[in-house]
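Before I ask anything, let me first share the structure, which is written out below as C-alpha cells.
With one protein chain removed, the remaining protein chains of the complex are shown where they sit.
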Amino acid sequence: MIPELPLFPEQASTMAGPVDQLYFFLIALSAFFSLLVAGLIIAFSIRYRRRRVRLERPEDFGMLQLEIGWTVLPFVLSMVIFYWGAMLFIDLRRPPADSLEVFAVGKRWMWKMQHLEGRREINELHVPIGQPVKVTLTSEDVIHSFFVPAFRVKQDAVPGRYTDLWFEATKPGRYHLFCAEFCGSQHARMIGQVIAMEPADFQAWLSGTERGAAPVSMAEAGKRLFTDLGCVTCHQTDDSGRGPSLVNVAGSAVELSDGSSVVADSAYLRESILRPQQRVTAGYQPIMPTYQGLVGEDQVLELIAYIESLRDRGSTPLGEVTQRKTEAATEGTAG
Amino acid sequence: MTPDPSSRTAVNYLNVDYGVRSWLLTKDHKRIGFLYLVSITVMFAIGGLAALAIRLDLLTPAGDLMGDDTYNKMFTMHGVAMVFFFLVPSIPAVLGNFLIPLMIGARDLAFPRLNLASWYIFILGGGITLYAVLTGGVDTGWTFYTPYSTEGSNTNVTSAALGVFVSGFSSILTGLNFLVTIHRMRAPGLRWLRLPLFVWAQYATSIIFILGTPVIAITVLLVAVERSLDIGIFDPALGGDPILFQHLFWFYSHPAVYIMILPAMGVVSEIIPCFTRNKIFGYKFIAVSSLAIALLGFLVWGHHMFVSGQSVNASLIFSFLSFAVAIPSAVKVFNWTATLYKGSIGFEAPMLYALGFIGLFTIGGLTGLFLASLGLDVHVHDTYFVVAHFHYIMVGGAVMGYLGGLHFWWPKISGKLYPEWLARVSAVIIFLGFNLTFFPQFVLGYLGMPRRYHVYPPEFQVLNVFSTAGASILGFGYLLPIVYFAWSMRYGKVASANPWNAAGLEWATPSPPPPDNFAETPVVEDDPYGYTRIDPGEELQVA
Amino acid sequence: MPDSHAASVPHAHHHGHDSHAGHAGHAVAHQFDDAEQQFGAATLGMWIFLLTEVMFFGAILAAYAIYFVTYVDPFEDASNHLSLALGALNTVILLTSSLTMARAVHAAQTADARTQVRWLVRTLALGAAFLVIKAFEYGSKFEEGLVPGIGFRYDGPGAAQHELFLSFYFALTGLHALHMIIGIGVLLVLVWMARRGRFSAAYFTPVEMSGLYWHFVDLVWIFLFPMLYLLGRH
Partner (left out) sequence: MSQHVVVPVALYQRIFVTLIVLTVVTVAVALVDLGEWNAVVALSIASLKASLVALYFMGLRWGDRMTRVAVLVALAGVALLFGASLNDDLTRESKTYLPAELRPEMLDFSVQGLDGLTPEVAPPPAPPPAAAPDTAHGAAH
C-alpha cells in the first residue's frame, strides 16, 4: 500500500493561513538566496577552475559599494520579516475578549482539560468551530507545552504560573495535540486529540446528552467540595461562624488583621485556601488549617468558582475588579 | 617538489621525545592540540553512536529498538557529548591550539602549563560525564531544564551536571590562553589588520568563552546543588522561576552556538583564498563580522524562549536583535563567494569541505530567520524544524569546517599527506548523507513532529525513514577520514613544508614543526593572503 | 632551549588556574621574549580570569536581584534572620585584609623577606578570622533550623520566600567562603616562598597576582554584604 506521506499540515484555525503565508514568503526568500549563493559558487567554480593561464585580478579587489549593499539589503529584508512575524505574534498572544474558557492542566504525562460548564476530559478537548477558545494552562509538576500543529499554536504550561493560548477552529475534525517540552520518560506519549465540532454538536456534547451524565458546572463541583472539605463548618452564610462569611467576598476589599486591606481576587482566594495564615481577615483568629496538599489545582479552581458564584448579581464581576486594582497598583499605592 | 630526505631526520615536535610521559606531561601547544584531537574524536564517536541509535529507533512509529527511558538517555548523551565535548572544543582546542602560535610567529601559547591543565580538566569533565552515562545515564536533554532536572528526573543529573561544570573550565582556560597570546605575543610587524582571519575568529570565540562559560558553570552548579541539597533556587513550590533558569542557561548556550560556528568560519576564510589563489575579498569586513557576531551573540538568547512564558515585550526585543545578528553571517557568506571571482580554483578535499560549508551554512542561517520571526516560531519551536536548523549549522557548518581545517593543516600536523582521492570521495559522501538526513526534518518539523519524541504518529514515518537512511550514509562518511588519517600517519607520503603553496606563517616552518616552531622569530612585512604574489605556476604537491 | 627552570609555584589546589600566577623562577619562560612581556601576560591573564569570576558571581547575583525585585517584602523580612553585626564586622575584616594584602605586595617590591612574611601572615589571619565568623553564622542558622531543604523549620508568613532567600544566602556566601579558602591556600604558599626570599623588586609576580585575586574576593563581599544583610533593616 502506498505509505501516507503528508508534506504540509492541515490549516484548521484562523491563524493557520497568515502563519503559512509568512512561511511561504520565507521559503521563497531562502530559496532565492540559497540558489543565488550556490549558483554563484558553481558558476565561479566552473568558470575560474585552475588552468595554466592566470587571470588578471587587481591586487586589492574590494568594492565598498558591494559590501554596503549586502549589509543594508539583508538588514532591510530582515526588518520586514521581523515586523511581519511580530504582528502575527501579537495576534497569537492576544485572546479575543469573548473566547470560550477552557482550563488545561499538564500533569506528567497527561493533559487534563476542564470546560467552564464542567465537562472534564483527559487528553481530549472538544471545541466548537467558528468561536475563539482561550485555553488557560498550568502544570502540576514540570514544564509541559500545549501544541496543536493544525492550529499553529503552542504555549508552555509552567508550574507555578498561569499561561494561556487561544485559537479559533475553522474545520471540524480530529487534530493532534502534542506535549512539545521534554517532560520525562513518557513525554512522547503525552499526546491527545483536539476535536473541532459544529457549534450545535458541541453544545450537545457539552450538555453531555450523548454520554448520559449531565455535567456539573465548576461552581457546582466547588459547592460539593466546600461541604466535603468541611469549609462550611466555619464559613457560614452570615458572620456567625468561626470564619468570615464568603458571601459577596469575591471581588470586594477585605480588611486584614494587620490593618491593611486587599481585594479578594482569585490569587488571594487561592492563597487563603493554600496558605491561610498568610493574610487573615480582620477580627478572626488564624485557626484555619492549610489545604495545601489536600486539594488539586482543578479543585482550587472549582472552590474559587463556587465562592465567586456566592456574589449576588449586582456587584462587579471578578474581571473588572482586578482591572481597577491594577490601576490602583500603577498609582504605586499597592506595595 | 619532492620532500628533501634531510627533513625526515630533522627534530620536530613529534619525534623530539617518546614515551607516554612525554605526551602526558607535555607543555608543547602542538602536542596538546594532538591530545585534544584524539580525545574529541572519542567523544565524537560516542555522540555519533548515540545519534545512530536514535535514528534507528525512529525508523518505526512505535520506536521498537529501545524503551522510552533508554531513548531519552540516548538523545541526552548525543546532546551532551556533541555540544560540550565535541563542538565547543573541536576547532579551538585542536586547530586553535596547534595553529595560533604558528600563525602569529610565537614559540608557544602564553601559559603552556595552563594549556595542559585545560586538557586534563577536559578529560576529568568527560570522565565524570561518562561515569554518569555508564552508571544509568541522564535523561534531561543537554538543556537540563528545571524543574524536570531538579525534581522530575531520577537519573544521574547531578553527576552529569558536575561533568559539564568541570568541562566548562577547560574552555575558560583555553579562551584565556588565546586572548593573552594574541594580545601579547604577536611577531614583530604583525599588526591586528595583518592577522590571519582564523586568528580573528579564535579571538572572537575566546571572548565568548570568557564572558559566557562562567554563567553556564554557575547555572549547572545550581542545578546540581538544588538536586543534592534539596534547596530551592528554581523550585516553583518556593516561588522559584523555571523561566529564570532558561534565561541563565541560554545566556551562555546561544553564544555557545557562535563558539561552535565562528572557528569554522575562520577555517573557511583560510581555505578559500588558498584554493582560489586569490586575496580574501573584504578582509576587514570578515574580521569585524567575527567580533560583531561574538558581541551581538550575547543579546539574542531570548529567541529560545518565545513560547516558554516569556513576556511579549521581551520576545519582541529578542526577535529584533536576532535578526540583527544574522547580518554579519550573511556578510561573511557573500565575501567568501566574492573571493571565488576570477580565481584559479582547485577542488582538493579542503576546498570541497569549504564550499560545502558555505552552501549548508547559508541554508542553516536562512532557516534561522524562520525561527527568529515570532509568528512562525510559535508553530515550529521544539519541533524537528529546529533540529534540522541547528544540525545544518552544527553538522553542515561546524563539522564540515572542522574536517576542512583538519585536511588543510594535516600535512603540517602530521608531516604526512592524506590520500587525496579518498578524501574527496568521503567529502561528497558526507555532503550527500548530510542532506538526506536533515532536509526531510524541515518538512517533518513544519508538519508538527515535536523533537525528543520516542514514538510518533504513523504519518511521519516515511520522512523519518529517509532521515535514518541519510544518517547511515553520513555515519559511514565520517568513518572514512578517521581511517585514512590514522593510516596516513604511518603510510602517507612525507609532506613538504608547504604542500598547498599557501600563504601564512604556519607554512613558513617545516612540517611537522620543530618544538619551538620557528628557528628565529619571523618578521611580518605584508598583509595576509598574498596569493597573487606567490608564483601560481607550480603544480601543487598532491598525493 | 628546553624549559629547565627552577621549580615553580606548585599547582594551587583549585583547578590549576593559579598556576600561571607562579611564573618559573626569575628567568623568562621560553615562550616569552623578555620579563616585561611575561609580566604583562601574567597580569592580563589574571585579569581575564577575574573577569570570568565576575561573570560567575554576576550571574548568581543577577538571579538573586531578580528574585528580590519579585519578592521585595518577604526577602526584606528574611534578611532579618541574618546578624547585621557579624556581617558588618566581616566587611571591616575583609577591607582590612585588602589593605594588608596591598602592603604585602608593596613589601614584596621594596622590603626584605621578614616584612613580606609579616604582612602576608596578617592577611592570612584576617582571612581566617572572616571564616571563623562565617562558621559562627552558619552554626546559628543550623540551630535555628533556617537551613533550606528538609530541615527548614520556619513557617511564618512568606515561609517559601524565606527559604528561597536563605537558599541564595547559603549559595552566595558558600561560594564566597570557598574562594576565601582557596585564597588562604595561595597565601600559605606565598608565605613559604617569601620565607625563602624568592620575591624582590625584579620578581614579585606571584604576590601581585595573588593580591589581585584576594582583592577580587573582597570586592565580591563588598556587594554581598549590602545585598544580603542590609535589606530589611529599616
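A few points about this structure:
Read from first to last, the chains carry the letters A, B and C; within each, the first residue is number 1.
In this text, a contact is a pair of C-beta atoms (placed from the backbone, for glycine too) under 8 Å apart; a residue touches a chain by one contact, two chains touch by 3 or more.
What you see is a predicted model, and the numbers here were worked out from it, not measured in a lab.
Although one chain is omitted from the display, it touches the following shown chains in the full assembly: A, B, C. Within the complete assembly, C:P226 is the residue of C:G145, C:G197 or C:P226 that touches the hidden chain.
For the chain left out of this panel, the touching residue among B:V38, B:A237 or B:V428 is B:A237. Counting over the whole complex, chain A has residues 93, 101, 107, 112, 116-117, 120-122, 136, 138, 140, 158-164, 211-221, 262, 265-268, 270-271, 274-275, 278, 291-301, 304-306, 308-309, 317-319, 321-323, 325-326, 329, 334-335 touching the chain that is not drawn. Against the chain not shown here, chain C presents residues 36, 39-40, 43-44, 47-48, 51, 54-55, 58-59, 61-63, 65-66, 68-71, 73-74, 84, 88, 91-92, 95-96, 98-99, 101-103, 105-106, 109-110, 157-158, 160-161, 201, 208, 211-212, 215-216, 218-219, 222-223, 225-227, 230-231, 233-234. In the full complex, chain B touches the hidden chain at residues 183, 207, 210-211, 215, 236-237, 239, 241, 243-244, 247-248, 251, 298-299, 301-302, 309-314, 317-318.
Here is the rule we go by: only the chains that are shown with their structure count from here on.
Separating the centre of chain B from that of chain C, both taken as means of CA atoms, is a distance of 34 Å.
Averaging Cα coordinates per chain places chain A and chain C 46 Å apart. For chain A, no residue reaches two or more other chains under the stated contact definition. Listed for chain C are no residues, as none touches two or more other chains. Residues of chain A touching chain C in their complex: 277-279, 335.
Residues 27, 101, 106-114, 117, 120-121, 166, 169, 172-173, 176-177, 179-180, 183-185, 210-215, 217-219, 222, 225-226, 229-233, 235, 237-241, 244, 248, 251, 516, 521 of chain B are the ones that touch chain C when the two sit in their complex.
On chain A, the positions that touch chain B within their shared complex are 3-9, 18-19, 22-23, 26, 29-30, 33-34, 37-38, 40-41, 44-45, 48-51, 54-57, 59-62, 66-67, 70-71, 74-75, 78-79, 81-82, 84-90, 92-93, 108, 141-143, 145, 147, 149-150, 152-156, 158-161, 163, 176, 178-189, 191.
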